[in-house]
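Right, one structure below, let's go through it.
For this depiction, one protein chain was excluded, whereas all remaining protein chains were kept in their positions.
Letters A, B and C mark the chains in the order given here, with residues in each chain numbered from 1 onward.
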Amino acid sequence: MWNFPLFPDAASSMAGQVDALYFFLVAVSLFFTVLIFAGCGYFAIKFKRVDENFIPAGQKDNMVLEVVWSVIPFFITLVMFAWGAVIFFRVYTPPEGAMEMYAVGKQWMWKTQHPEGHREINELHVPVGRDIKMTMTTEDVIHSFFIPAFRVKKDVVPGKYTTMWFKPTKVGKYHLFCAEYCGNQHSGMIGSVHVMEPADYEAWLAGVNRGETMAQAGERLFTRLGCASCHQEDNKGRCPTLKDIYSKPVPLQNGQRVIADESYLRESILKPQAKIVAGYQNQEMPTFQGQVSEDGLLQIVAYIKTLTKPDAVAAVAAPAAAAPKPATKGGNKK
Amino acid sequence: MSATAIPRVHTPPPPDPPVRPAKHYINATSGLASWLLTVDHKRITILYLISITIFFAIGGFFAMLVRLELITPQGDLMTAETYNRSFSMHGIAMVFFFLIPSIPATLGNFLVPIMCGARDLAFPKINLLSWYCFIVGAVFALATAFMGGVDTGWTFYTPYSSTYANGAVLTAILGAFFAGFSSILTGLNFIVTIHKMRAPGLTWFRMPLFLWAMYATSIIQILGTPVVAITLILVGLERGLGFGFFDPKLGGDPILMQHLFWFYSHPAVYVMILPPLGVMSELTAAFCRRRVYGYHFVALSSVAIAVISFIVWGHHLFTSGQSVYAGMVFSVLTFLVGIPSAIKVFNWMATMFKASISFEAPMIYAFGFIGLFTIGGVTGLFLATLGLDIHMHDTYFVVAHFHYIMVGSAIFSYMGGLHYWWPKITGKLYNDTLGCISAVLIFLGFNATFFPQFILGYMGMPRRYHAYPAEFQFLNICSSLGATLLAVGYVLPAIYFTWSLFKGKDAGPNPFKAKGLEWEIPSPPPTENFTKVPVVNSEPYDYAPGAGH
Amino acid sequence: MASHSQHEHHVPSVAHYVGVFLALMVLTAATVGVASMDLGRLNTIVALSVAGFKAFLVMYIFMELRHAPSLTRLAALSGVVFLAIMLIMIGQDYGARTVLHDPPNWGKTLPIDQNAPAAAATPAPAAAPAPAH
Partner (left out) sequence: MATHATTPNAHSDDHHHAHPPGFAHQFEDIGQQLDSTTLGMWVFLAQEIMFFGGLFCGYSIYRSLMPAGFEAASNHLNVPLGFANTVVLIASSLTMALAVRAAMLGDNKWVLRWLVGTLILGCMFLGVKIIEYSDKFEHHLVPGYNFQWANAAEAPGAQMFYVFYFTMTGMHALHMVIGAGLLLYFIYKASKNTYHPQYFGPIENMGLYWHFVDIVWIFLFPLLYLLGYHLGKGH
């Protein structure tokens, strides 16, 4: 009870910058608060009413003074805004080549998953010094993945992926909270993030019973659900190939272009006709809504990512480069 | 003594004690029906005063439950379910049934017609309808409480409130809907009265600043409240009939519900703070015995706050999946809306310069308000800063910030206004020293309760937590101690106000020797306020005639 | 009848109202006519502007805004303006999300140029069989 810290420990690359901004704002606020408290105190004492009938002199309104004490605070706030926006962008822009981790919020537990396939409940082991990109979603209500020590938080919204990243810089065990009210055990939906030395992390990863990796699980699902029959490697199937498409632009049938990121892949699995690839009008693909769990979707998406060779970034390898298959069945079922 | 010698003038012998008018609006007619079916704006003020005080007590009761539970890290006083229902009822009772109507429905109802020089509001029957809407909403809210309460918080976020929550969500939604409708009708009445029923000679810039604040508040009440009404109806339909407005399976987006909800709910917090700012201007002018410095700027800053408050709500959604660019737009606009509030505080301080400040109870409340409103305002800047809000959103820092504004500033100024106009409303004087003591007690209790929560907030303690990690316990204990002191502070005025009703001395028309139309009529005023329509031919607060801008 | 109240109401003639009614009928028919043609995005713009003009006609004539004091017009306008504020501010969030894609894709060096010719990647949609809906 008595060993109560007054400041959270800073254990991520961004924590220092957020704290610096915090202290800047504390300083500015303290300055203005003391200025106003002292001013009020002094005026209260100095101009105390002594004589009932004394009428203080009228005051001339001074436009310049009004403009000054509006514009100066506004410029100070612009500084706060700019500094805050820069940090906001950095926190919500995962760097390239970050280690992909997944988290699925479910009413009152966090299911985290490593790319190597190991799954944890309310626990997250991460190596120190590595950029970690979290791709998160929820199976029911809105939760919020919040690690105070890393100064980072992002709501998870049903029906889409939200991402955030952090780079742990200090080994240790830190709190993991759910910050968005999600029902009965909202306060029970907590856990801990273990930041470990890379060697210890590898040992821990090896030690734990390594199930199949995400990609392998994704591949198994990919074949079991019959995706492989259409989406063939060399584009012979009735559907576009999925080779080399991750995070590259996909020309759509209505002329727009979309980045094939996780959200696009997930949406195309659940609602195939939402964004049909150009050149493929037929709507053969059934919706898999309800047949694949959130974890399964993450695994399939992870598998599709492995189909993109990292070096094939620059070339615009639009998947439909090959001649589009003529739509075998005209029109579409009404 | 100070360099400027204050002229020593022989004070005349005290005038004979004021006599209470035989006939006034309280004893004009008697009987329950004359109260429940009244169309006199002053009587409707009393009806509202009683009903919102009851809800202040209910909200306070649930607040004490929450604070008692948080003394220990592990949730042992009550189950998580009961805790969630307690803070939800605390939120709903306080926001919809006390803070939104607090000043507009009581001091506003009483003073707007009198300050305008009118006999009554433009639509007296609609004024009574507004109270009955409040009562229907109150019945629904109490029904919610007795049906086991609701555990969605006062924000009703979907999909939890529409599909996963169990509890009387639909009744709570109806309660909030009718309370909102009552607020719309009050706003409508004020706008038409201020526009169309001002006394001859009372131009816009001769109006007291309280009227400016009530006008700005009415704009928000009229244009904001219907949006939360439709949003709550949509949540109700999604829960009741399965219409999936925000259901992701139909392509719906829960963030749209947050957008529509906060489109009203942020201007709603300005409905809660604008009337107190108006009361503050009146208190500063009366107890510095001087016209408020920069009258035009303070008046127009109220309207500026009202308009800009409609485009800033996105700061509630910074971490909710809202686009980063929309976040930046909302962040810069949120800083913009903070400026008019700063202008007001600086102008009040400038009014005090070389003034003659007396320290009756209302002025102690005014000083307390300036302190707490400043802290509340600057902590708002923290949350408007994008980089910090990522860390602080949904933590106790947010809880502390909005309590500094809602309790520290709004209720503090409501109390100040109540102390200032109590002699006018009831014709009775209360014990002034007790008034000052209660102000200091509330100030200390309030700071002890909510300042530790800023520290807890930056430490990362999330909101609405039934149990929390052990290292947060000490600060939570301080907060709970402060809460008890705060409760005592709030009970004290109830005691000496009621005492003053029976034992208080008669207050003459102008106990504080202030300037204003309301101080020119007897207290308590007759039913028709003015026997002859007043003609206003001077500047507001003209303590020093001829000074002018 | 010399009404002593200073509100001398100019009472428009019946023909006046019937004329507006006919105009509204014509506009409604026009809306339906235009809607039957496939003008792509233009359909919505035309539909809304015609509806807006019809609404303006009803407000201006039927609801007596023509000789209403400017305050009443301001009240009418404020409703529309704040509705526009709501639509724009909520729309800018969804617009930013769909068009600008949040940071994970922002700043990528990929040629995400919406109107760049699709480098022979996709034949012009016309070549493909008529998009039978």
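In this text, a contact is a pair of C-beta atoms (placed from the backbone, for glycine too) under 8 Å apart; a residue touches a chain by one contact, two chains touch by 3 or more.
Here the structure is a predicted model, which is why all the values come from computation and not from measurement.
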| item | value |
| --- | --- |
| Chains in view touching the one left out | A, B, C |
| Hidden partner chain, touching residue among A:39, A:115, A:172 or A:272 | A:272 |
| Absent-chain contact - pick from A:5, A:226 or A:286 | A:286 |
| Which of B:36, B:470, B:501 or B:533 contacts the chain that the document leaves out | B:533 |
| Touching residue (missing chain; options B:120, B:282, B:360 or B:389) | B:120 |
| Interface with the unshown chain - residue positions in chain B | 19, 21-23, 117-124, 126, 184, 188-189, 191-192, 195-197, 199, 222-227, 229-231, 234, 237, 241-245, 249-253, 256, 260, 515-517, 520-522, 526, 528, 530-538, 542 |
| Where the unshown chain meets chain C, residue by residue | 1, 3, 5-7, 9, 11-12, 14, 17-18, 20-21, 24-25, 28-29, 31-32, 35-39, 43, 47-48, 50-51, 54-55, 58-59, 61-64, 68-69, 71-72, 75-76, 78-80, 82-83, 86-87, 90-91, 94, 98, 133 |
| Hidden partner interface residues of chain A, rising order | 271-274, 283, 286-287, 332-334 |
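Quick note on the criterion: only the chains that are shown with their structure count from here on.
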| item | value |
| --- | --- |
| Separation of mean Cα positions, chain C and chain B [Å, integer] | 38 |
| Touching two or more other chains - residue numbers and ranges from chain B | 255, 324 |
| Overlap residues in chain C, where contacts from two or more other chains coincide | 102-103 |
| Sites on chain B touched by chain C in the complex | 195, 219, 223, 227, 255-256, 259-260, 263, 310-311, 313-314, 317, 322-326, 329 |
| Residues of chain C defined as touching chain B within the complex | 71, 78-79, 82, 85-86, 89-90, 92-94, 96-97, 100, 102-103 |
| In the complex, chain A residues that touch chain B | 1-8, 17-18, 21-22, 25, 28-29, 32-33, 36-37, 39-40, 43-44, 46-62, 65-66, 69-70, 73-74, 77-78, 80-81, 83-89, 91-92, 107, 140-142, 144, 146, 148-149, 151-155, 157-160, 162, 175, 177-188, 190, 271, 289 |
